[in-house]
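What follows is one structure encoded as C-alpha cells, with my remarks underneath.
A protein chain is absent from this complex, but the other protein chains hold their places.
Chain nomenclature is as follows: A, B and C, assigned in order of appearance, with residue numbering initiated at 1 for each chain independently.
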Amino acid sequence: MAEPLDYPQSPPEQPANGAAQPTSCVIRVRFAETDQMGVAHHSVYPVWFEASRVEWMRVRGLSYREMEASGLSLAVSRLEVSYRSAAYFDDEIDVGSRLVSVRSRGLLFDYRLVRLDDDRLIATGVSEHVPTDRSGRAVRLPARWLEPLRRQ
Amino acid sequence: MAEPLDYPQSPPEQPANGAAQPTSCVIRVRFAETDQMGVAHHSVYPVWFEASRVEWMRVRGLSYREMEASGLSLAVSRLEVSYRSAAYFDDEIDVGSRLVSVRSRGLLFDYRLVRLDDDRLIATGVSEHVPTDRSGRAVRLPARWLEPLRRQ
Amino acid sequence: MAEPLDYPQSPPEQPANGAAQPTSCVIRVRFAETDQMGVAHHSVYPVWFEASRVEWMRVRGLSYREMEASGLSLAVSRLEVSYRSAAYFDDEIDVGSRLVSVRSRGLLFDYRLVRLDDDRLIATGVSEHVPTDRSGRAVRLPARWLEPLRRQ
Partner (left out) sequence: MAEPLDYPQSPPEQPANGAAQPTSCVIRVRFAETDQMGVAHHSVYPVWFEASRVEWMRVRGLSYREMEASGLSLAVSRLEVSYRSAAYFDDEIDVGSRLVSVRSRGLLFDYRLVRLDDDRLIATGVSEHVPTDRSGRAVRLPARWLEPLRRQ
C-alpha cells in the first residue's frame, strides 16, 4: 500500500556534498513506546526522526540546543512516514537522517530506519521545517546557521 | 511551504456516501503534549488522528476495541501531516476524520484539525491502514467489517 | 503490595472546605497509551492527573493557562501513584482530583481513578507542587492565586 520513498536513489534536490551522508542515531525501542499490538506505536517514529536530526546537527558542530537558546526554532511544517516493518520492544534501530535541501525559508530532512539485528527496513520518512522566532513567526535562517548548513 | 492537502475539495477516491461526513472528536491540548517551543509537539497529532478514527468507527456502531479483541488490527502503513498553525496548551481542537477509501486490503482516512475558539485550521493529514492479524501479517478485511465500512 | 493511600478517609491536612470536593475529569484511554501488556502504560497516569488538576482549577475559575502566561508554574516536586487495576484501551476513566493542602510555597493534590463502566478503582495518587517563576526558581504563590486557592 505504502509507496516507497525514493530514499535509496539520488533525489534531485540533493546538494552534491556531504549532506547526502546520512547520520546514524541508534535508538532502542522502549517498552513505553509499544502499544497493545505488540509493536512500537506509529506516533513514536517522528520522535526518533527528531532525535536523529538533532544528532545530524551535533555531528556537524551545530547545536540545536544552542539554536533554540538563541530564539530560533525549526518548526515542523510537514511530515511523512512510510511504515515498512514493525519495530519491537528492545529492538535497536539505526535512525539515519539526511539534510536533503536547505533554503533560508525551509529545510527538508529525510529518514531511513533499519533494525540493526537483521538489517530490515523499518520505515522511511520526510520532514519539512520552517525557521521560526520565539513568537512562532516564520523567519529567514540567519547566515550564522544557513552558511554551515549549506556547506554540509 | 506545506502544500495544502485536498481535504476541502472532493477527493476522487471518495465513495459517494456518508463516509464523506467527517466525524468530530474534540480534544483539549494537554500540558504534557506541549514542548519547549510552547506549542503542541508535532508527534502528538497522529495520536489525535487515532482518537478521532476510533470515534469515527464508534459513531457508526463499529468498535475498534472489538475489532482488536477479535484479533484484527488496522496497522498504519503511511502517515502524512501538514502543520498549518500551532496548537497551544488548553486549546480545544476539533479533530475531524473521514474514511476516504476502503478496500479489503487497505483503508485511507483523512483528518482536519480546527481550533474551536477561532476556527483556525491547525493541521490536515492522511493515514493509510492495512488490516493485519495478531501476528502482524496483512490480511483481507473480513466481510463482518468490510461491509459496514463500505456502507458508510 | 501497594499500600492503599488514605484517599477515602479524611486526611489530616485537608482544609475543612470545598477543596475536599474532588473534581471529575473523564478521559478515554487512547490506543497510543497502551503498551504490549495490553493495558494503559503506567507513565500515562501522571498525564491524566495533570489533565484533572487543570480541570480542578478551571472549574473554580482559575486558569492554569493564564497562570503559565503570567510567568508562574506549579512544578511537580513529588509524585506517587498506586496502581490497583489495569486500565484498558477505550475505557472511560473518571480522574478525580482534590487540592489537599495549599501554602504559598507548596500545593498537594491527590487523585482517585475509577473506571466508569464497572466503578472499579484503577489507581490513586498524590502530587506535590512548588510555585516557580519563568527561570524555574521556587517563589511564593502571589495573593492573586493563593487567596482563591485557599478559599476552595
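As a convention for this text, a residue touches a chain if its C-beta (ideal position, glycine included) is under 8 Å from a C-beta of that chain, and two chains touch if they have at least 3 such contacts.
All of these numbers come straight from a predicted model, not from anything done at the bench.
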Listed residues C:Cys25, C:Val44 or C:Ile93, member touching the removed chain: C:Val44
Residue of C:Val26, C:Leu79 or C:Ala143 touching the missing chain in the full complex: C:Leu79
Hidden partner interface residues of subunit B, rising order: 31-32, 34-39, 41, 43, 89
For subunit A, residues in touch with the removed chain: 28, 30-32, 46-47, 50-51, 54, 63-65, 68, 88-90
Positions on subunit C contacted by the hidden chain, ascending: 1-3, 36-39, 42-44, 46-47, 50, 68, 73, 75-83, 86, 105-106, 128, 130, 132, 136
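The criterion applied here is as follows: only the chains that are shown with their structure count from here on.
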Centroid distance [mean C-alpha coordinates] between subunit C and subunit B, Å: 29
Subunit C, residues touching no fewer than two other chains: 31-32, 89
